[in-house]
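Please see the structure below; I have some questions.
The complex is shown incomplete by one protein chain, all other protein chains being positioned as in the whole.
Labels A, B, C and D are assigned to the chains in the order they are written; within every chain, residues are numbered from 1.
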Amino acid sequence: MSKRKPAEEYHKTFAFHFFSWLRGEKDPYLGNVEMKPQKEYEPDPELHLRHEKEHDAILDKVYDMKHNRALGLFHRLYQATSILFCLFLMALLLVTISHLPATGAAVKPVNNEVAARYIESGLEETGAVNIVAGMILDYRAFDTLGESHVLFVATITVLIMLRLDKNKKGEPNPLTKDMNPNDRIYEPKNDAILQMVASFLVPIIIIFGIYIILNGHLGPGGGFSGGAVIGAGLILYLNAFGFGKTERFFTEKTYKWICFFSLSFYCLAKSYSFYTGANHLHSIIPKGTPGAILSSGLILPLNIAVGLVVACTMYAFYAMFRKGGF
Amino acid sequence: MTAFQIILMGLLIICAVSVSFSKNLLNSVLIYMSFSLVMSLLWICLESPDLAITEAAVGAGITSVLFFVTLKKIHAINVAEKEEEQKATQRNLPENGGKDE
Amino acid sequence: MDFVCNFPFFSILISLFSGTICSILPEKAAKAVNRIVIAAVGVMSGILLLYLLGTGESFVYWMGHFPAPWGNEIRAGVLEAGMALFFCIIMYLSMAGGAHKLFDEVEESKHNLYYILINLLLSSLLALVYTNDMFTAYVFVEINTISACGLIMIRQVGRTIEAAVRYMIMSLLGSGLFLFGLCIMYDLTGHLLMSNIKESVALLIQNGEYQIPLIVSVTLMCIGLCIKSALFPFHAWLPDAYGYSTVSSAAILSSLVSKGYIFLLIKIIYRVIGFDIFNSTRIIDVLFVFGLMGMIFGSLSAIKENDIRRMIAYSSVAQIGYIYMGFGMGTQAGMVASVFHILSHAATKSLLFIAAIGLTEVSGGSRKFIDLTGAGYRNKWAGVAFTAGSLSMVGVPLFSGFISKLLFAQAAVQVEGKMLATLIVLGISTVLNAIYFMKTVIRIYATTGDTSYPCITFKDMKVHAIVLIFFILLNIILGVNSQPIVNMIEQGLAMFA
Amino acid sequence: MGPNLWINYGEAVAAILFCIGFTNLLLQTNLIKKIIGLNIMDSAIYLFLAEKGYIAGRTAPIVTDGVTNVEAYINPIPSGLVLTGIVVSVSVSALMLSLTIRLYIRYHSLDLDEIAAQLKKEGR
Partner (left out) sequence: MYPILLPILFPILAGLCLLVYRKDLERKLLTGITGSCLVITGALVISVLALAKKSLILFYLTETLPIYFQIDEISVIFSVLTVVVFVCAGFFAFAYMKHEQKEKRYYGFYLIAFGVLNGLCFAGNLITFYLFFELLTLSSFPLVLHTGTREAIMAGLKYLFYSLCGAYASLYGIYFLYRHCDTLTFTAGGILQASPASPDGRFLLLVAFLMILGFGVKAGMFPMHAWLPTAHPAAPAPASAALSAVIVKAGVLALIRVIYYIFGADFLRGSWVQTAWLTLALVTVFMGSMLAYREPVLKKRLAYSTVSQLSYILFGLAVMDQDAFMGGLLHVLAHGFIKGTLFLIAGAIIFTTGKTRVDELHGIGKEMPLTMWCYTIVSLGLIGIPPTGGFVSKWYLAIGGLAGDIGIFRYIGPAVLLISALLTAGYLLPLTIRGFFPGADYDYNALQKREPARLMTIPILFMTILSVLIGLFPNIITDYLTKFVSSLL
């Protein structure tokens, strides 16, 4: 009591903190947790505006990459750790690989009874000469069903992102108004060389695609690759002749219905085969003679369905990217 | 066959690395396209023709086309001078980007 | 085979197929189809659950004409059926509760696409729940990811698109790691079917072969799924994705999508690797540490947050930390607690999201706490529901959150090495939870709010209020009637082995 | 280090490619390059799988001349898996590219960090 410290100094001492806590004046929330929203309890618009401006200024400073050293440091640290992580991952994977069974060897866990059965009795059980086609469309058809729906859902998301719709009043959506509807108008049209080549190439490409699809169970290929080839052909045609030409035979409606019928057929056909299989019923679908075009049960129609979907989807992707619609 | 495979694999790695370091987006996409082609060749060597066809049609075909369209949409396919211009505007963006919206 | 056994297959197929159908339907019909499908799947799962509880045995279902190692298979046990039922309930309620906001946030012409996404999401969740095949799981994980991304970005403002990009990048990293792990596992065992892999893994462990690749493969799969379910260090995408997407999306994403991956991880732990083998690795310690860190840092970020939706989103990070902490304990009890927490968190978090939208609606659409002052008076039902959800999160008895915390603590005291850390972090995290949830509750019941906003009565939001009531009931049922559910979880886990 | 690193050179290349793709996905600031990195990563996994199915001296699994002997063909399963995988990766790239376009139109940038900074500036 003899020597009194000045108040400011006293406020820094441990004793002050201790006694203020003892008296219950110290608040657990104060300054840490609750204060921020509390401060603006009775919103004063001017103050509010000023706070926002300050906030902006701070953010400008914080996110000014060139002048902010801490952020730059963090950035470099992030990069360094990422690279280290990747190197570590690579080393780990290489070590792992060095312990894996040898490539190309005939005796290893992968070459077990599963692969053996696919090869040995695949022909008679599925009727497909191409064992891979038989496997993905019959033995493991559920995966493939999922796979085609991956494509479907991806199309849906692309539609959501890129389709330019007008609302009921016919105005374009404000969210997508910045998007350039058709960027082809800036390009040279009716390029003679391109059209010449295209009119020659497109039929060949499409016929090749159809061949790949129809031949899916007999040789390499199948619905997916064939569909992609046809889609590429359509894209070439579109580029050569413009949207006006393609819209005559291919609009969004066409796309919708083709997709719907193919996927429904796919779903229903596979459901039938799953259902009969699981309940040990006899499936009425004939296998046909292996090697013939009309053989191997459902594989050919399924390939066609997948091919249609994929071709349309590929074209749809392109049209969406190009002008936000068909 | 093995030597051929090793060469192809070397090409793959070269492609992958040069994609990462290429400055021009169009170049990267082109390199990626060749990456896909090399990959499909490699799959022929590995006795998987199904994969080779699919990769050629999809990786080198459709995916690359989609990349090109995207580059077109974001104005990245341009002659060299325009690119410089583009870069200059991009650099200025943080200042005026907020006000534009 | 009884006809009931077809139900898992039917539910997956119906929801897949309804996605296709919705693509040609106008919006209203698509909505009806969507609701009917969810309800039908829910009913089927309920019947299946009863059937399975009756027989007490799980069954496998051939997807095709070929048995186990050759064809695809799905498998249904008590836990799977229960999860499917629960997912359907939450999804139906979330859809119904957020329906009225959908029109403000999504372009009119794209409404039916929203329902397609929901249907496909449901089917992928069901497939993840029922699958007995690793590669099928991978394919449906992808469907799940893409449709979840669609759900985030269907509200096309800059934030959601950015969030969707971040989400996709993280998810694809996760998928890549998962697929790589799967490939290594396939190379070691030669199988893709869960039960066959498990046999081979047991054999490999017994013979001491391929130890390093095995561990690496398991690790890669775990990391992949952790990234996808937003475990702590990988959660950067989460707040934006949950905070700005449409309300139904946020509720579904936080309570179902991440849970689907977690359930897949549980399946992998039990059905692919084997619980004991998994526990003998160091992976569980890593999961444990990350879980604990997530619990604390998620809550800390939530405290700092000034936006109600983002605050709830950050709290999800903390809650996912709880679940992984349960895995990390490496005991059956910890696992039971985690599974129960999946249920409890799903019920609570979607309740909070749906209630939060009711509160922002009466605050001029703003989600800032300043504007929410007094919102509890303007929209009574949403206020009450938010309070109930907060109480459950904080862990007040009679709500589901208390039981899951009780189960975690009970599990923790059985593990000597991890007991103290678990209990301390559980305590800190609970107090932090209390701070930010109670802060919000006080805020929405403060008296000095802006009275210029309109009040909303029961008549204006019948569906919303009823949904909220159902959610509260669900929470209380989980909190009061927990013993049968815990028994069911234990039975289901026993069936996994 | 195990004994098979040099025999498994194909897988090793796949692992290296995977990591290159992974690094691109993590570190590239440009979204387009991120997407390319993603595609490289996926391709690497498929290469890994295809190497797993390969058996030296055998032919592609397409039944020729009615020979259905295990000794004749390589393992068909990895090919099937890769086919499925390729579809998934093309779907994902299409989705990512469409997102990129929208993001660019909104923010005139392909750098996620820059976009995040703009976002913070706009929305408080």
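We adopt the following convention: a contact is a pair of C-beta atoms (placed from the backbone, for glycine too) under 8 Å apart; a residue touches a chain by one contact, two chains touch by 3 or more.
This one's a predicted model, so the numbers in the text were calculated from it and none came from an experiment.
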Sole residue of C:Lys31, C:His65, C:Arg159 or C:Lys439 that reaches the chain not shown, by the stated touch rule: C:Lys439
Candidates C:Gln206, C:Ser452 or C:Gln483 - the one touching the absent chain: C:Gln483
Hidden-chain contact residue, picked from the options C:Ala32, C:Leu50, C:Leu203 or C:Val431: C:Val431
Footprint left on subunit C by the chain that the document does not show: 380, 391, 394, 396-398, 403, 406, 409-410, 412-414, 423, 427, 430-431, 434-435, 438-439, 442, 445-448, 457, 480, 482-483, 486
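Assume only the chains that are shown with their structure count from here on.
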Winner on C-beta contact pairs when C-D is weighed against A-B: C-D
Between subunit B and subunit A, distance of the C-alpha-averaged centres to the nearest whole Å: 18
Multi-partner residues of subunit B (each touching 2 or more other chains): 49-50, 54, 58, 62, 66, 69-70, 73, 94, 101
Overlap residues in subunit A, where contacts from two or more other chains coincide: 63, 93, 95-96, 99-101, 110-111, 114-115, 118, 130, 132, 140, 143, 147, 150, 153-154, 157, 161, 219-220, 222, 224, 317, 321
Residue ranges of subunit D in contact with subunit C within the complex: 2, 18, 21-22, 25-26, 31, 34, 38, 41-42, 45, 48-49, 52, 77, 81, 84-85, 88, 91-92, 95-96, 99-100, 102-103, 106-107, 112, 115-116, 119, 122-124
List of subunit A residues in touch with subunit D within their complex: 52, 55-56, 59-60, 63, 65, 79, 82-83, 85-87, 89-90, 93-106, 110-111, 114-116, 118-123, 129-132, 135-136, 140, 143-144, 147-148, 150-151, 153-155, 157-158, 161-162, 178-179, 218-220, 222, 224, 290, 317, 320-321
Subunit B-touching residues of subunit A, taken from the complex the two chains share: 63, 130, 132-133, 180, 183, 212, 219-222, 224-225, 228-229, 231-232, 235, 314, 317-318, 321-322
